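The structure appears right after this line, and notes come after that.
Only one protein chain is missing from this complex, and each of the others stays in its spot.
Let's look at chain A:
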Amino acid sequence: MSPAGCSHVNGFKVDNWKQNLRVIYQCFVWSGSAETRKRKCVVEEGGFVPDALKITFKAKSCMCHMCGAHLNRLHSCLHCVFFGCFSKKHIHEHAKNKRHNLAIDLLYGGIYCFVCQDYIYDKDMEQIAKEEQRKAWKLQGIGEKYSMWEPTKRELELLRHNPKRRKITANCTIGLRGLINLGNTCFMNCIVQALTHTPLLRDFFLSDRHKCEMQSNSCLVCEMSQLFQEFYSGHRSPHIPFRLLHLVWTHARHLAGYEQQDAHEFLIAALDVLHRHCKDDNGKKANNPNHCNCIIDQIFTGGLQSDVTCQVCHGVSTTIDPFWDISLDLPGSSTPFWPLSPGSDGSVVNGDSHPSGATTLTDCLRRFTRPEHLGSSAKIKCSGCHSYQESTKQLTMKRLPIVACFHLKRFEHSAKLRRKITTYVSFPLELDMTPFMASSKESRMNGQYQQPVDSLNNDNKYSLFAVVNHQGTLESGHYTTFIRQHKDQWFKCDDAIITKASIKDVLDSEGYLLFYHKQFLEYE
């Protein structure tokens, strides 16, 4: 097609052409109602139909009138009732013989001009196509169509004024930036590295979605926005996060000062402040405290189901609580990891003891979701039999977050001792959370750890994208982060220094905070 557009379309744009085109879209392309769908596919012995309008009353089947094919890029003539396939050039033949220049693709609704020998992009026609598709989808309950981003006038202007473009290639290092340590602030740096490499959070901030309505300029979300700009600006010198630190000190006073802090504590505090500031900005809509739609909640919040079962009447009382992270116990000297529950021998866990003997993340999760006997000292009033009875409690995942943060409790604080647990816990690059779901509980209650039956179900699968590590002792140490860039490149972020890492480096590391991202997202 020439850049000026197709001049042959004007021949079609006469009389009632808009209505005619709509009818064609409704009947043959997007067939929203059951009735039109039937027409589209039922083979009907039709007589001669003189013009396009009558097709609604005497519909023919959608198949090539020359060869009977249903597929092969079926097109319909826009000037008369004729269906022909594109692949075998039957529609071409028709166009040539009858001099009918325009035809419509029945699968995608594109309009082809046989004179231009190309699909044409006519504004009016495209508008009709769009409207009809939206209508049809609504009728069928498919929902809003995913459509490509189209720049608005203002955005076009901005694009014109800023002609410099950055291209993301497979090996580019955009997004990697060191952070200066401002005095024992590696606890913050390591979390910032993990957050800035959280795919969905990055998409949110880089697409400029935060609309701040806070009066003062102390919004942590705005600072995160700024931080993402810094990270993805392409600058190679380390960034100095003094503004961020100042805001953290202002909003989370318990982290203020130059002492060493716990990275996990910082993560939770940061998410909390971000969540509060998002709330401020996404307005009065968020008046339901249990259901917040801010980006932090959308990404990080999951639902944890707690089932307390009375040992006498076996009544179950269930509560569901939101969570941002999952803190997992590790086998330590003072806390034997197995047996799972009092009474079981614990020597073999469902027959799959690990040849290497190493504890796995899955072990920790299994322990986390096991039924726990609350003991005689912790009798709870049962809502079923209204008496104080011993009970068991079990946690399962009711709703999975998009990003799952696992906190390995490496810092042991008990009455007798305080120490760091350096036990190696192996964690996978890909994690399936299906066994730990509330919906999978039945099978687990029978003492069976089952592989998900449906291996095609990817809904609960996660990929590792960041690992925070702690080196040193309980009193003093240092935090570093491994982050994933592109699909499978790993980098170690040690304050201002960033080095390439192998997958083995990552998987062999001790692991303190593990960040997993959902592989498949539901479309809302």
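What we mean here is this: contacts are C-beta pairs under 8 Å (C-beta built on N, C-alpha and C of every residue); 3 or more make two chains touch, one makes a residue touch a chain; residues count from 1.
Just so it is clear, contacts and distances are computed from a predicted model.
**Q** Under which of the names "Paramyosin-like protein", "Uridine-cytidine kinase 1", "Geranylgeranyl transferase type-2 subunit alpha" or "Transcription and mRNA export factor ENY2" is the non-displayed chain listed in UniProt?
**A** "Transcription and mRNA export factor ENY2"
**Q** Can you say which of A:6, A:102, A:136 or A:247 touches the chain missing from this structure?
**A** A:136
**Q** Could you tell which one of A:12, A:30 or A:266 touches the chain left off the display?
**A** A:30
**Q** Return the single residue from A:10, A:97, A:117 or A:237 that touches the missing chain.
**A** Looking across A:10, A:97, A:117 or A:237, the contact with the absent chain belongs to A:117.
**Q** With respect to the chain omitted from the figure, which of A:68, A:151, A:183 or A:375 is a touching residue?
**A** Answer from the full complex: A:68 touches the omitted chain.
**Q** Could you pull out which residues of chain A are in touch with the chain that's been left out?
**A** Chain A touches the chain not shown through residues 30-31, 34, 37-38, 40-43, 61-63, 65-68, 70-71, 107, 112, 117-119, 136-137, 140, 142, 145-146, 456, 458, 520-521, 523.
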